[in-house]
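Before anything else, here's the structure in question.
Only one protein chain is missing; all other protein chains are in place.
Right after this comes chain A.
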Amino acid sequence: MTEVASEAVPKLPRGVRLRRDEVRNEWLLLAPERVLKPDAIAVAVLERCDGVRTVAAIVDDLAAAYAAPRETIETDVKAMLADLANKRVLDLG
């Protein structure tokens, strides 16, 4: 399993698009031959994967936005990013 460092700068690579599907009324992550359906929390994480912010900064931001314990968020976010990186739909820069 990929280890995600706090200093990593995650980014959706070209060929992977997060978009709102107005026909189905949901968020989708489109990748080659794949349609992934992120839930609301996953969308919040993915929207922050802009190739500028570090994982640590994303976690700080989410902890503040959702008033949730930082440690829990860090574990969840890193697990999610590792999973997406393994699927080659996220670059960890």
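In this text, contacts are C-beta pairs under 8 Å (C-beta built on N, C-alpha and C of every residue); 3 or more make two chains touch, one makes a residue touch a chain; residues count from 1.
One rule holds for everything that comes next: contacts and distances are computed from a predicted model.
Asker: From the names "PqqA peptide cyclase", "Sodium:solute symporter", "ECF transporter S component" or "CU044_5270 family protein", which one matches the UniProt record for the unseen chain?
Answerer: UniProt protein name of the non-displayed chain: "PqqA peptide cyclase".
Asker: Hey, which of A:Leu28, A:Ala44 or A:Ala57 is the one touching the hidden chain?
Answerer: Reading the full complex, the residue touching the unseen chain is A:Leu28.
Asker: Hey, which chain A residues sit against the chain that's not shown?
Answerer: Within chain A, the residues that touch the unshown chain are 2, 13-17, 19, 21, 23-24, 28, 30, 32-33, 35, 85-88.
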